[in-house]
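In this view, the complex is presented without one of its protein chains, the others remaining in place.
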Amino acid sequence: MATSAKQTTIDKVAEYRVVFADCDPMRIVYYGNYFRIFEIGRAELFRKLGHAFPGYIERGLYLAVLATECRYHSPARYDDVVSVHAGIESVGRARLKIRYELRSAEDTLLVTGSTEHAILDDDGRPQRMPQDLRDAVEAAS
Amino acid sequence: MATSAKQTTIDKVAEYRVVFADCDPMRIVYYGNYFRIFEIGRAELFRKLGHAFPGYIERGLYLAVLATECRYHSPARYDDVVSVHAGIESVGRARLKIRYELRSAEDTLLVTGSTEHAILDDDGRPQRMPQDLRDAVEAAS
Amino acid sequence: MATSAKQTTIDKVAEYRVVFADCDPMRIVYYGNYFRIFEIGRAELFRKLGHAFPGYIERGLYLAVLATECRYHSPARYDDVVSVHAGIESVGRARLKIRYELRSAEDTLLVTGSTEHAILDDDGRPQRMPQDLRDAVEAAS
Partner (left out) sequence: MATSAKQTTIDKVAEYRVVFADCDPMRIVYYGNYFRIFEIGRAELFRKLGHAFPGYIERGLYLAVLATECRYHSPARYDDVVSVHAGIESVGRARLKIRYELRSAEDTLLVTGSTEHAILDDDGRPQRMPQDLRDAVEAAS
């Protein structure tokens, strides 16, 4: 993957209010449920770039996840409003990497993470990234 | 829907151990997560009838949910092993209703509920129930 | 439970955008995931009444779920923006019932349902509803 050397730009793309369903008996968000919040960030990032996912899904293209990592700095709790920040870290011919930061209303860093993606068709076969999508994510990275 | 007058037979079809992901800040299973346990009961019930769902999905047939209801008698908690009981309550030409009971290891009644289903094809169109499936669920009801 | 004879007033309290995590292999929202959307409606309904849940949780009071039912009229799909409507159906000394309607952006009825609740303390013991909360929900019912 051709990784840009420059710093990843991470902008606020969404807000998310934590619900009971997200939390566990420690009364904090369950570690696996942050990936749903990352998904919201990813979808809103691409919508802001003018390349919302539904347009690709209609053409049978999916942004499959190859890998993810997440670091939990401070817990989010019930009814907290979390700021979801996301940005393109790197782009290649068929792959891209997205970086996330979740922050509290008081701007405390809650969670950082990333997801790596490939473009797959409906049958799970890798596809080249459509050129207009690649141009948009490269411009944003 | 042709409802049989006789009592629904509800047999134990599975056991389920509650995980952290299922529980909420009240430290009990989140009310919406019991429907996942009902799904496990439904799948195992049909497997025991010799009509496991994957065979129908391969033919493009899905057991869609029309309605559900659930009553919470006593909470299940982290690491509890829940007995999942399920049975056919009624069967019609294109519909069926399934009844569930979840019980604790000490046989305390935790949750009761039901789901009503229709057979749909891949495009969401209602289909008649395959005759062999109907025979099997009628024999079990 | 003292049930009012008058029609339940159901107002729009929130919007919810469907994510990939909500959907299943039928490419519609999984039947159990609507209860998370009901939860969002319930929380926003009480916030609008001036009785947001966090204030009660701080006092060790929870709105436990006794029962729920749900009817699926038309499926919500990935990226749909669902209108969440909720209202108080009935109120008693220690219990209340909430009714929900989910509608598409084109105002198609997607899902209807209800939840019945009791006020419990941190140890799961039933509590009388605080008078100010009861006054607020009775005024809204």
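First chain written, first letter: the chains are A, B and C, and each begins at residue 1.
One rule holds for everything that comes next: a residue touches a chain if its C-beta (ideal position, glycine included) is under 8 Å from a C-beta of that chain, and two chains touch if they have at least 3 such contacts.
Just so we're clear, the structure is a prediction, and the values are computed from it rather than from any experiment.
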Q) Out of C:16, C:30 or C:46, which touches the unshown chain? A) C:30
(Q) Applying the definition given at the start, please give the residues of subunit A touching the unseen chain. (A) 25-26, 28, 31-36, 38-39, 57, 62, 64-72, 75, 115, 120, 124
(Q) Tell me which stretches of subunit C touch the chain missing from the display. (A) 20-21, 23-25, 27, 30, 32-33, 78
**Q.** Residues of subunit B (touch criterion as defined above) contacting the omitted chain
**A.** 17, 19-21, 35-36, 39-40, 43, 52-54, 57, 78-79
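As a convention for this text, only the chains that are shown with their structure count from here on.
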Q. When the centre of a chain is set as the mean of its C-alpha atoms, what distance in Å lies between subunit A and subunit C?
A. 29
Q. Do you know which subunit B residues sit against two or more other chains?
A. 25, 32-33
